[in-house]
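And now, subunit A:
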Amino acid sequence: MSELEIRGLRVTFDGFTAVDGVDLDVAPGDLRFLIGPNGAGKTTLVDAVTGLVKAEGSAKFGGAELLGRPVHRIARSGIGRTFQTATVFEELTVLQNLDIAAGAGRSRWTMLRRRKDVPEAVAQAMETVGLTDLADSPAGTLAHGQKQWLEIGMLLVQDVKLLLLDEPVAGMSHDERQATGELLQRISEERTVVVIEHDMDFMRSFARSVSVLHAGKVLSEGTVAQVQADPKVQEVYLGHVEDTAVVQEA
Partner candidate 1 sequence: MNVLKGRSVRAWAGFAGAAVLLFAIAPLALSDFRLGLLAKYLCTAMVAVGICLAWGRGGLLTLGQGVFFGLGGYAMAMHLKIADAGPGNLPDFMQLYGTATELPWWWKPFENPAFALAATVLLPMAVAALLGLFIFRRRVKGAYFAILSQALAAALAIWLIGQQATTGGTNGLTDIQGFFGYSLDDPVNQRMVYFVIAAALLLLMAIARQLINSRYGELLVAVRDSEERVRFLGYDPANVKLVAYVVAAGMAGLAGALFVPAVGIISPALIGIVPSIEFVIGAAVGGRASLVGAVLGAIAVAWAKTALSEEFPAAWTYFQGLLFIVALAFLPGGLASLAVLVRRRKAVERKTAVIPVGEAA
Partner candidate 2 sequence: MSSGSSGSRSSRVPRRGFLAVGAALTAVVTLSACGAKTDAAGSSSDKAAKIDVSGDTVKVGLLNSLSGTMAISEVTVRDSLKLAIDEINASGGVLGKKIKPISEDGASDWPTFAEKAQKLIKEDGVAATFGCWTSASRKAVKPVFEKNKSLLFYPVQYEGLEESPYIFYTGATTNQQIVPALDYLKSKGLKKLYLVGSDYVFPRTANKEIKAYAKANGMTILGEDYAPLGSTEFSTIANKVKASKADAVFNTLNGDSNVAFFKEYKSAGLTAKSMPVVSVSIAEEEVKSIGTQYLAGQLTAWNYYQTTAGAANAKFVKAYKAKYGQDKPTSDPMEAAYTSVYLWKAMVEKAKSFDPEKVKAASDGITFDAPEGKVTVDGASQHVYKTARIGEIGTDGQIKEVWNSGKPVKPDPFLKGYSWASGLS
């Protein structure tokens, strides 16, 4: 397991600075939550680390610089991510989705042949995310929560060492959240997990550590308790208390 090490990361869009000099370290095996008000730069940060947007500064994973490399190379170095709206291949089955995720390193010859059986890793991941019964259903027919699990399952078979999850429990029921949280805790025993989340309850229940972003900068960092006690965080969130409450009720 390796460490994510971000130094002075800066992202600008046409003069607007979305991420403004972020330093961030995520230790191996951490289950880190990134929180912060809308527009704080959380998603942009993940975008920068995964190569979707151009950034200045440095972002190293396991000692290797990520910035400037193409998206698929970053992915192959063991970093996987999900998106705010679950993005799965709707016209392919659950099995096919997972098989594709498992296959980035396959030889050309294997690619040109038909899939004869279910690879071990795929079967295991289906089991882990509880979609075994739906293996042959098109992903487009899954419920919202199931799609998000499928995405996580795809990261598992992809065998990434760092998972970057963008609001993985948005729109889930209470029970589904609980199940997802437990799943993330299990996953983080072997891998590093970074979660962007608005749901404070969820964060409190499962986070091992928390970073608070505000206006493109890291405002505070530490355990849940430390962060909650930080007056700077309270100040930023003061105007957002209702927001947070709404999210919690949803």
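Candidate entries met the following condition: all candidates are chains of the complex that A comes from, given by their letters.
In this section, a contact is a pair of C-beta atoms (placed from the backbone, for glycine too) under 8 Å apart; a residue touches a chain by one contact, two chains touch by 3 or more; residues count from 1.
Just so it is clear, the structure is predicted and the values come from calculations on it, not from any experiment.
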item: Selected neighbour of subunit A [touch, this complex] from 1 or 2; value: 1
item: Residue ranges of subunit A in contact with candidate 1 within the complex; value: 50, 52, 70-72, 75-76, 80-81, 83, 87-92, 96-97, 99-101, 103-106, 110-115, 154, 158
